[in-house]
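The complex appears here without one of its protein chains, the remainder shown in place.
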């Protein structure tokens, strides 16, 4: 099986995610790679960003020297607030998520199952100190939950799986998975693979995943 | 049995209630007679009043001509807001009550049982159009729930009863009942009568109520 | 993003027959009377109305009821001094009433907006209004299980709003507006004044714009008070 194809860079994945978030949407971009989506929004598109520590209308990081210790995102990085922003407390902020008011949430993952189960909070390693933060709330916290990840681990193991082996973050919550190899839609009929990396065939992708994948109709 | 005693006026009852609310308390005074308690607070005593339609720090009614259509109490009467007041929405307001943050709530009643059951929202009459408002929330909405009422109906029937016949507002929620005949404490041991109207004997009161009443020890 | 709608007529134009509508207000404070009038003119019927009161005289919800547009009302206090419209339709059996204690009404609406599936509340335990409902004793206290109340629309009145849908309210006219805004598919706010995006202090916004679909300015803007009706 040939590996003769061009994997997408993290930025290229972020651009794909950004392209699927319509103008006027409300979104929460998880810690890490998903944060990059904000930088990839097309010109003229307004997406209002939520950060679960109590801000709607989050803006980019401040210029050096203008950091405010009371203004940070969920990743504890300094941010800004855009005109039209609002602050609220944690119960209200998570009510906003849990109540399904956000249109999109973009998260990283250790594993996603073909049923849309998500594992992204705990590797399952013994003796690991557990920490969940808002992961489980984010997993159920938007009308559409997108995952953004590399398809394979550093050891080459596929992270899109029949059944998650890492502890779950949420059950049947993921709608679409953006990876460096392709984009996968989790549907009742099965996983639909599309937007394959240049040079990658559907069959080669199935072999890499060890999964039967549907084509976009 | 002699009726040769002096029943308390509504104002005198209100004065008794007011005397039992310590300086610095938070209280909700129900619609009707309980509202008068606010006018009977001793000089120098600060009681912060809550009205369930979203105001803590309610003040007296405004001077004529200064009514504000957006500032009313739960009885839909125009009121004012004192310095240090705060406004909040209905869910927060009833959370404040349900969560037991108010020290006192003073309510009217159709009937109170010897176990502290309260009936004050529905006479039980057939064909009556039901309306509950905040009655059931108020009944469980303070650390201490006081009732203020005439002891007897206009027909002379005692409203302090072994068991309520009118539909209940709350179960075992009343701590003390202030009436024109006496004050009654609802205790696990039974009902304790005290502060009897001038000229009224304990025995005469028991006869009026048709109940065994304890004396204050 | 611009949620400003030029007229109430347009704002309520898509309300279908059979819709459920939350209507803000306690007494007259915070009632979007003008928006209700626009709905009367629009003609939608078979409505379910969720509101604290059922209107008085010929105003607001009473007008909808009087015209026979309402098939069910969920409220805490329908009976008022001059609630003739409600009384007639209710006693004739044309109007179904779901009577909910005021705090349970607020909390059930909040639950819908907050994604809570159900909650145990002490209010109404042991009363007629809890009959047939699941109960449970938790740490020695008795509770009733209550479910969320959501709606297709929320009609609310606020003081100031911007094009992103951010709202602030005025005094006790705040009442049910902020919770109803979270619990409806389409929340429409009539505001006394539309302000520029950025004019509202982010620390003082009561309803973040995410909960609001349409904002309509009603009446002239007053610097010192709400529109009278």
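Letters A, B and C mark the chains in the order given here, with residues in each chain numbered from 1 onward.
Convention: contacts are C-beta pairs under 8 Å (C-beta built on N, C-alpha and C of every residue); 3 or more make two chains touch, one makes a residue touch a chain.
None of the values given here were measured: they were computed from a predicted structure.
Visitor: Considering the entire complex, write down the shown chains that touch the omitted one.
Guide: The chain that is not shown is in contact with A, B, C.
Visitor: Of the residues A:17, A:72 or A:151, I need the one that contacts the missing chain.
Guide: A:72
Visitor: Go through subunit B and note every residue touching the omitted chain.
Guide: Touch with the absent chain occurs at residues 23-24, 26, 46, 48, 50, 55-57, 81, 83-88, 95-102, 140.
Visitor: Considering the whole complex, not just the chains shown, which residues of subunit A touch the missing one?
Guide: Missing-chain contacts on subunit A: residues 51-55, 68-72, 76, 81, 87-91, 93-95, 97-98, 117, 122, 127, 129-137, 139-141, 167-171.
Visitor: Which subunit C residues touch the hidden chain?
Guide: Within subunit C, the residues touching the omitted chain are 107, 111, 114-122, 136, 138-139, 141, 143, 147, 168-171, 201, 203-204.
We take it that only the chains that are shown with their structure count from here on.
Visitor: Taking chains as nodes and touches as edges, what kind of graph is this: line, ring, star, complete or other?
Guide: Topology of the interface graph: linear, an open chain of contacts.
Visitor: Rounded to a whole Å, what is the gap between the Cα centroids of subunit A and subunit B?
Guide: The mean C-alpha positions of subunit A and subunit B differ by 55 Å.
Visitor: Per the centroid of Cα atoms for each chain, what is the distance between subunit A and subunit C, given in Å?
Guide: Taking the average C-alpha coordinate of subunit A and of subunit C, the gap between them is 35 Å.
Visitor: Mark out which residues of subunit C touch at least two other chains, giving numbers and ranges.
Guide: If we look for residues of subunit C contacting two or more partner chains, we find 110.
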